[in-house]
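Comments concern the structure below.
With one protein chain withheld, the remaining protein chains of the complex are depicted in position.
After this line comes chain A, so read on.
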Amino acid sequence: MSSRFERFALYLTVPAGLLVILLYALPILQVLGLSLTEGQGAIANYERLFTSRAVAGVVQTTLAVSISTTVITMVIAYVIAFGMIHMSDRQRKVALLMVSIPFWVSVLVRAFAWITILRSQGVLNSGLMSIGAITEPIQLVYNRVGVTIGMVHYMVPFAVLLLYANLTDIDRRVVQAARSLGARPVSVFLRVWLPMSLPGIAVASLFILVFSLGFLITPALLGGGRTLMIAEYISVQISNTGRWDLATSLSAALLIVVGLLLALALRSPAMRAAFGGSSK
């Protein structure tokens, strides 16, 4: 049945369809295409990803920083989200503001704030030196420590909002039942809260990991060129050295890794439910 009304509905989807195909999907497909044809061709381009020492170093840094960011973020975010569902309404409002303000503030403002705090003449080092806790400034930024601090600070609000939504959906009567059956608080947490929040933890970790792997701004600003992650390395290939073969093959590899992570995640029913729920 294709009435006039249904045809009209179809026309309405055309501008968005054309836009995302021509100006999103094709440019990305072109990156994949270029990774096969630029430079000395596909085999050389992809072989280099496994043989180049520079690439190996960047991949190692990216994985180390992304995984530690994800783990630290999830611990902090879970504690905050778990605390938030046990707060009074008034406290929760304040807590939500303290999460949403950093969430909405520009990533550049946040990176700049951390540089101000962490650099050697910064707020933290000069404060510690003036109270005599240290005599030499500690190197806290323009290295992995600084990048990880900045990234965790960027990711925690995301993770809190995802986990908080998940924890509020948990049926509190199960918790009450466990308590009334005499479970100790530790067992209530380990055997009720934690298992029931696993889908939320999985979704949030996946998002944080994927965001971290491809993150450019915070690592670039807080790494100061010394802690090089994959996105910044790609950007250097384009802007400074004009190595399109390397830039496109690394981009393609990153896209494939993200795609595999998503595909893997969608195999679990809990994840499918979490993603399916948001699509309509």
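Before moving on, here are some points about what is shown:
Quick note on the criterion: a residue touches a chain if its C-beta (ideal position, glycine included) is under 8 Å from a C-beta of that chain, and two chains touch if they have at least 3 such contacts; residues count from 1.
Keep in mind that, in the parts below, contacts and distances are computed from a predicted model.
For the omitted chain of this complex, the UniProt record lists the protein as "ABC transporter permease subunit", which is one of "ABC transporter permease subunit", "NADH-quinone oxidoreductase subunit L", "SusC/RagA family TonB-linked outer membrane protein" or "Succinate dehydrogenase subunit C". Residue A:I101 is the one among A:I101, A:A165 or A:L194 that touches the chain not shown.
Of the listed positions A:K93, A:R191, A:R226 or A:R272, the one in contact with the omitted chain in the full complex is A:K93. Listed by residue number, the positions of chain A touching the unshown chain are 4-6, 8-13, 15-17, 19-21, 23-28, 30-31, 34, 76, 79-80, 82-84, 86-87, 93, 95-102, 104-117, 121, 123, 153, 156-157, 185, 207, 210-211, 213-217, 221, 231, 234-235, 238-239, 247-248, 251, 254-255, 258, 262, 278-280.
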